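Every protein chain of the complex appears in place save one, which is left out.
Naming follows writing order (A, B, C and D), and every chain is counted from residue 1.
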Amino acid sequence: MLYDIFIDPFVQMYDMPDFFLQVLWEGFVAGILYALIALGFVLIFKASGVFNFAQGIMVVFAGLTLVGLNENGVPAYLALALTIGAMGILAYGVERVVMRPLVNQPDIILLMATIGLTYFLIGFGEFVFGGEPKQMITEELGLPTGSTAIEFGDRGLVILQHIDIAAAVIAVLMVAALGIFFNKTRIGRALRAVADDHQAALSVGISLNQIWAIVWFAAGLVALATGIMWGARSDVSFALEIVAFKALPVLILGGFTSIPGAIVGGLIIGFGEKIGELYWGGLVGGGIESWLAYIIALIFLLFRPQGLFGERIIERV
Amino acid sequence: AAQAEDSNYVPLLTYRTGPFAASGIHIANGMHDYLKMLNERDGGIGGVKLELEECETGYNAQKGVECYEATKGKGALVYNPYSTGITLQLIPKAGVDKIPVLSMGYGLSAAAVGSVFPWVFNVPDTYWDGASVVIKYIGEQEGGLDNLKGKKIGYIFLDAGYGREPIPLLEQLSEKYGFELMQYPVGVKEMQNQSSQWLNVRRDRPDYMVMWGWGAMNPTAIKEAVKIRFPMDKFIGVWWSAGDDDAAAGGDGAKGYKAMNFSGVGSDFPALDDIKKHVVDAGLSSTDAETIGGTLYNRGVLNSVIIAEGIRTAQELTGKKVITGEDMRMGLEALNLDEARLKELGLSGFAHPMKVTCDDHAGSHPVFIQEWDGSQWRQASGWIEPMTDVVRPLLEAAAAEYAEKNAPWPARTEPCPN
Amino acid sequence: MNAFATEMSAEPASVAEAVPREELLRVDNVSLSFGGVKAITDISFDILKGEIRAIIGPNGAGKTSMLNVINGFYHPQQGTITWQGKERRKMKPYEAASQGIARTFQNVALFKGMTTLDNIMSGRSLKMHRNFFWQLIWRGPAEREEIEHRKKVEEIIDFLEIQAIRKTPVGRLPYGLQKRVELGRALAMEPDLLLLDEPMAGMNLEEKEDMSRFIIDVNQEFGTTIALIEHDMGVVMDLSDRVVVLDYGKKIADGPPEDVQANQNVIDAYLGVSH
Amino acid sequence: MALQDLDQSSSDSVTEAAETILSVNNIEVIYDHVILVLKGVSLTVPKGGIVALLGANGAGKTTTLKAVSNLLSAERGEVTKGTILFDSDEVQALSPNELVRRGCIQVMEGRHCFGHLSIEENLLTGAYTRKDGHAAVKADLEMVYNYFPRLRERRQSQAGYTSGGEQQMCAIGRALMSRPKMILLDEPSMGLAPQLVEEIFEIVRQLNEKEGVSFLLAEQNTNVALKYATYGYILESGRIVLDGDAKALRENEDVKEFYLGVGGEGRRSFRNVKHYKRRKRWLA
Partner (left out) sequence: MFYREAGQFKTSYKADQALMPILQDRVGLLVILAIAFVVIPVFANDFFLTSIMIPFLVFSLAAIGLNVLTGFCGQLSLGTGAFMGVGAYAAYKLTTIFPDANVIVMVLLSGVFSAAIGAIFGLPSLRIKGLYLAVTTLAAQFFLEWCFIRIGWLYNYNASGAIEIPHREAFGLVVSGAEATPIVRYFIVLCITAGIAFLMANVLRGRIGRSWMMIRDMDIAAELMGIRPLQTKLLAFAVSSYICGVAGAMMVFFWLNAAEPSSYSIALSFQILFMVILGGLGSLGGAFMGAAFIWILPVFLKFIPGTIGIDVAAETVEHVTFMIVGALIIFFLIVEPHGFARLWQIAKQKLRVWPFPY
């Protein structure tokens, strides 16, 4: 028993290095994908202190719009442009109808409102696109689809999917762009101000409406990227909404307000989960992935209650 | 029940929403369209129209019960829950409310034992039948069941009642034939995120993979299998992992993927033409003509064929036009869908002839294997008989255990029509 | 009835100096820093039983931090605190409460979702003991206990003259009343030492006068020792027995109000020219 | 109405003497649809004036200021009657950020600093609406630091951890960063050391004289407020009960008695306050 827990997994890693590398790669890819979802959450949380539960459905929605337009004969790139437009409209609508009337309300109320939004979008999305899963138009968008196998002589091989590599590149670019946008511009500061205190932000002349429309739009773009990447891995369907839960531990681990936190958190969870499942999961019958991420996050939290990169929780009287 | 005097009421618990909509929609369309076609073409069954009502369950047990409660008072003849969870909830109610449950090829395997479960039907096969067919087929590929010794067979399944159901039988067979069974559960939340499972597969290198998936799990699994370059011809799914969309998701790489099936492949049947003519082209269906002939669509059609034949048989047995749930139960129990009848229905070759007896509500009918050729399914084997000798005793034991656990489980009092 | 306010002493506090008083709390060489910020540097002073001890100093001098050290919310890096003759090491805030230290807060820290009555009742938490089972049943012991404490609380309510807002959720009260409720809540704990952090900030003269009266009454009627932070020099001069002055975390003066007021260091650092 | 004559003459002189920058006409404010807080308040602030709004706790000072800066909706309050004109524009039609852009900014009661931002970042958010370039903002930042040297020392600290007084300075400094034409100051002196209170009011005076900034200040510290203000209003239970020139108010017996604490024989001692229910004559 002890052997199985403490020694055997490492022996395995050593014995099958190609496999271990593959596991790491899968962990990396999963991490990047989780990070993409988490990124959407972070943007909105950072800007308003709102935990946007609807991010998951926005991913589905963006993906479905893209594919749905394409199915109806719109060329891929035009469909992409139109989808971006649709995310803009969504952002504006959310700001107008949900956020604006709820300014200065407690976080939990805003969380609840985004859940209401989720319901609405599920109904609306299925109403428009139907519940059938759709296939992502990966090739039409010019994304690579093949795979490369790197061989290690006779020690086996590691298979890298090109789409996964593309996902990693896109994620990194997105993080960089968003990071620059939010940290180097005055908007970045304003965002954090809004998250701290809506009313005070209003009082110094920060336009909440404008800020919110911007971040919801940014979150919409992230959702679209996420939708394309996840869609390429499986399908674009409403079941995809569930993967949004995977973003929670990532988010919490990284800290709700940190863009790099989302990436680092994603990677920790991605690696931890895959290694845990593959080398230790078998001991308890497998499938521990469903909760391992939360336990990993929980352990980190016990040492840093605000997450790895989160802002300190202010306790002062 | 105080329902209209001139129609037979058939509620359809379907799901076109939720995480399993991907599979559920085709089933729902097939079920609905065939019955609707009977209404349009023949004016119903035995001269009495069918009153159809869909109730959306979203594959959710709570909503399923709600649908059941809402419709049972309207004189429902039979329930097709299309979810193992909902089926389990309805099984004990069926006898009390006197409405049979038809779980065609899913649900509780033990319900095949008619003496214990007079109100539940799972023609044409139970999951255990299915599992035994898969093993038998793999044995054939390997040149005999004896050659299975020392082989590794992987079993990837939806980690819910549905996917776990075949495990006892597989375990028994693994003991009997000496192959190693490796399990890869996929949580409902992990359906679209199976890379760990497939990494495990890659490490364990099983000789064959068997899949018990549903909804979004299927296409994801096929994609992942392609990704790790698992030989697709050694990857066999249950009949619920046999959707056209499921396989198509894997692209070219999915060529060679196999699945069990017990309902017709393709749309080349007169009855399906009638559906197209009377229902789809008339704008009475929510699907378009292309999906007719898809595996899951046809499955839905077969389900409705059984319902319709059950009603017809009941009408014959009782001499009534408008029947009740109790009559329906008798009708189903006396169901005999032979070759001649299939031909009459315009469905010759659409399914293996089926017969239900009071003792055996599943019938352990033969199943065939189909193969994906990159754009559509084609039949890849003849009809394979399940290993009834292994399955039946297991079913009986399970039924006895169920009755014991749910004691006092009512003894069968319903007369046997045949 | 108003148990405290009936007998109102009109004479100035001269009694105070007459009896030599016992030491209630002593702070020795306490230093506290946050990262690079030295909030408190090597401060020592004492608080005698029954006195009103004022702590003053410019903004950010470390006054609030000092109170936080006293009731265990901050743990100083150096120095000791002696409470009723016993030296204390790291202590949890709730232990301070059970030893008889109560306080009010600079940024009102009321329980916003509760009514005034409940807020003050919450001050009695430590004195109520009926367990979960009795609470479930309510009738009988739990109810009797509740009523018994409610009586005490009503006395405090009468004393502070906040009868009218008894059932109002405190979140909606104006700032000044919130401060008053907060005082009531601290009083309900029947503490030995009461720490008041700027109890009169944001009040107008009339309200300050009321508040002063409450503080004096509490001090004289209950004999409660009071440590008071306040920026209104009028109040400090009139109420306190002794004043300690902090500046940038250091103690720059300590003594009777008149002396402190005349101290040039204090004038430079804190009072400014006009006083 | 004891002061009828006085406020008649003085208010006339004020309104006629200068252009008004802000006028509040007979407004009513209701919170939560049921709590009526302001019952017809009117006041005017002349361009370049310093107007004090005095009154007991809960009188509605904060509410009035929030109505002016259009922040009530964030508290589920609304102006149900009357109009507010800033620079002859209807305030209710402008968004809060538009108001700031036009030069009307509020320093909120109870500090409201952005806790997670550093002091410097807090100050910079004040310049959010400005479009006149980095250099100008930088210069103003220097100016604020010169007003409040303490802030310069703590510029990198998270505002949430600074002391109450430091936060108050930060909030005032932040408002200055927007280069306003008019500042609504809600209890600026609260929690500040006496020396600093004087300093802040000196700053107010400087800004007023040098830059022509107008002020509407809600204050409890009547003494100081009336020393620096040109005109004052006294608000009780949602109604203006008294208004007049600051000087005249300082001389008023009631104001002396209830707000300034000076009786005939000079300052009263807090120790000797008698316990009796006082009644304000104008409420009679």
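By our rule, a residue touches a chain if its C-beta (ideal position, glycine included) is under 8 Å from a C-beta of that chain, and two chains touch if they have at least 3 such contacts.
Here the structure is a predicted model, which is why all the values come from computation and not from measurement.
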{"item": "Where the missing chain makes contact, among the chains that are shown", "value": "A, B, C, D"}
{"item": "Which residue of A:P17, A:G85, A:G142 or A:P305 touches the chain not shown here", "value": "A:P305"}
{"item": "Missing-partner contacts on subunit A, residue numbers", "value": "51, 97-98, 101-102, 105-109, 112-113, 115-124, 126-127, 131, 245, 248-249, 252, 256, 284-285, 287-288, 290-291, 294-295, 297-298, 301-302, 305-307, 313, 315, 317"}
{"item": "Residue ranges of subunit B at the interface with the undisplayed chain", "value": "14, 16-17, 53-56, 58, 60-62, 65-66, 69-70, 73, 84-85, 88-89, 91-93, 95-96, 108-110, 159-161, 164-165, 168, 185, 187-189, 286, 398, 402, 405-409"}
{"item": "Where the missing chain touches subunit C, by residue", "value": "71, 73, 92-94, 96-98, 102-103, 105, 109-114, 118, 121-126, 128, 130, 132, 135-138, 142-143, 145-147, 150-151, 154, 185, 189"}
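In the analysis below, only the chains that are shown with their structure count from here on.
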{"item": "Closest chain to global C-alpha mean, per-chain Cα centroids", "value": "A"}
{"item": "Rounded Å distance, subunit A centre to subunit B centre (Cα mean)", "value": "36"}
{"item": "Subunit A: positions in contact with at least two other chains", "value": "none"}
{"item": "For subunit D, residues contacting two or more additional chains", "value": "161"}
{"item": "Interfacial residue positions of subunit B with respect to subunit A in the complex", "value": "16-22, 24-25, 159, 183-193, 195-197, 199-200, 202-203, 215-216, 219-220, 223, 227-229, 245, 248-249, 251"}
{"item": "Residue ranges of subunit C touching subunit D (in the complex, touch as defined)", "value": "5, 8, 10, 12-13, 34, 37, 57-61, 64, 106-107, 172-177, 198, 201-210, 212-213, 216, 231-235, 238-239, 270-272, 274-275"}
{"item": "Footprint of subunit A on subunit D - complex, ascending", "value": "69, 71, 73-75, 95-97, 99-101, 105-108, 112-117, 121-122, 124-129, 158, 160-161, 174-175, 178"}
